[in-house]
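We show some of the complex, not the whole, and keep each chain where it was.
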Amino acid sequence: MQLGLGLIGSGFMGRTHAFAFNNVNRVFDLPVKVQPVMLADANETLAARAAGALGFGESTGDWRRLVTDPRVHIVSITAPNVLHKEMALAAIEAGKHVYCEKPLAPGASDAEEMTRAAEARGVVTAVGFNYLKNPMMRLAREIIDSGEIGEIRAFSAIHAEDYMMDSEAPWTWRLDPAGGGGALADLGSHLIAAARYLVGPVAEVCGEVATLVPTRPDAPGSARRVPVEVEDVGRAFLHFENGCNGVLEANWLAGGRKMRQDFEITGSKGSIAYCGERMNELELYVASGQSGRAGFRKILSGPANEPYGAFCVAPGHQLGFNDLKAIEARDLLRAIAGEETGHADFREGLAVQRTLEAIYRSAESRSWETVG
Amino acid sequence: MQLGLGLIGSGFMGRTHAFAFNNVNRVFDLPVKVQPVMLADANETLAARAAGALGFGESTGDWRRLVTDPRVHIVSITAPNVLHKEMALAAIEAGKHVYCEKPLAPGASDAEEMTRAAEARGVVTAVGFNYLKNPMMRLAREIIDSGEIGEIRAFSAIHAEDYMMDSEAPWTWRLDPAGGGGALADLGSHLIAAARYLVGPVAEVCGEVATLVPTRPDAPGSARRVPVEVEDVGRAFLHFENGCNGVLEANWLAGGRKMRQDFEITGSKGSIAYCGERMNELELYVASGQSGRAGFRKILSGPANEPYGAFCVAPGHQLGFNDLKAIEARDLLRAIAGEETGHADFREGLAVQRTLEAIYRSAESRSWETVG
């Protein structure tokens, strides 16, 4: 089966989608083959330039043309969050499969509308929680599922970067409250997805948010400052449905941290620890009776950790961020081919959104809130 | 000035106090010299054996005899938490200086009574927040005070160990609710002390606690199980008086963690990160314009980090846990000699206790609580 790809957006995420689809059929043997067809961006000029660079034959400044083009079967949405809903609904209506960046939509009700529309139309969807695609994340899940570390007791996670650290860093669409939030929406949504993937659904939360840089220049180098209305740091206590408890923190002011997506999972028989800046490693502790020999084991990603081997036969040689997107694209294509993949679709994106929304509600009410 | 030491307790902490005072006048040049005089323990036999091993000429099964002995000028209290208050009050009444392990007392009102008594009687006090004595902690404080990492924005900390991980680990005095709490009291109190030392007083908190091992054998190997009434895991969001915010977690079920007292401090110009299992290192990030050269700097403890040099002239050769207690003893002796040390005295112990108590109140009320 040969399918055409339409890509909306050519920024950070747009490029990674293009790279992912460019590789997915080389690295993996899949029943679905993808061809880049059209790229849409904010205007014709931008779109044309990006299309040339990224291997798309056509370009457009009008994303609506892309989503309705009959040669396009899969629509990748990498535009600002605030546009996700409108684009996705249009693509779904046109019967396209949709691969949308996270967070799915500014609010859970939007995400729900998108999810219902996709399910009603019968198209396949995916949300870009790319870090779940890391073979080390899959290994963590396998370890948990197998009972190797016993019953899960606690989950602790942080996603810290520093791209907004500088008070003079100007306003961007990430700061638009219409986009649904700040650091929690941008970084914390990855932690919620990881928490759900590894531990399970969250039943109730207690959250707090803080805006520590209250104003920013309205444009690069501008002397005019605008207020910041979204959080720089957000945190939540989590009570999972299965009785496990946890905590997460999202922080985009964390000087020196570039991809500190770290978590630790405490089980009754052992623990797992992961550091996002060393994404090819997973640390595993399993309690044993061996006196003076216990300790965290540093597992290096390798062919034994599926699907590392599709990229490289030699362990320890390391995958990169773009490889994760190729794995994400693989799961979408497999799902389109009718396989059971368990990948993060719109329904999963909705569940993340509901959890996120409960955290914001809790930060407002200053008390625990049930996840809707 | 030559002073006599009376030590109550000879367990983990009792031994470290003995080691500390045995070294303090060798390592440091101090105006006060200490001689071990008497050791008290739960009974005469235990006390006699410990006194011999630890270099105390006399021993007793009756701690009251120790605190009133005229040759004893400093009383070290390392008995279970539930006994701290009675012992300290008796020692204070007898006009002794008191060095008490943390937490100071089961509750803040107890701690307050102890503090007032000590201040009224004019004796010098100290609480065993030993980790504050690490030269790397002092360096962190210096870095913050100097403004090197700008204004402090956020504080995130965890103290995780695994000594209660095994569900079959039997009941101990640490699980006695009369002692004031569980993991938060035992481990979290160190984090509160560190938060106060590095960032400042905490104004309000939002906490939660969880008991994940609900029952334990009532004695080693016993088939009879008793309920656990204190928390295995506790967490709190912190709002500091200076506007900074933070989070802490205490967990004594954390498989594989032995002394994971980690914290990260986010400032407007940089960050500090510390890992307790590598107590001779501090990581410092300072934002700079040097393209492609930025990163966390791993500082190895050395003579430039006071008072490392008193122990060893060669950097990187590492101090150990017992050395921290010797530094703590030094500060007590300096304070007795009338120097300004800024060390953690009973009033500081009380402030920690009040913060801890607010966290417990918050966990109960499921809402934010003001620190009393």
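To keep things simple, chains are lettered A and B as they appear, and every chain counts its residues starting from 1.
We adopt the following convention: a residue touches a chain if its C-beta (ideal position, glycine included) is under 8 Å from a C-beta of that chain, and two chains touch if they have at least 3 such contacts.
Keep in mind that what you see is a predicted model, and the values were worked out from it rather than measured.
The copy number for the entire complex in this file, given 2 shown chains of one sequence, is 4.
In this text, only the chains that are shown with their structure count from here on.
The touching residues of chain B, counted against chain A in their complex, run 149, 153-154, 156, 158, 160, 165-167, 206, 208, 210, 212, 232-233, 235, 237, 245, 247, 249, 251, 253-257, 264, 266-271, 285-287, 294-296, 366-368.
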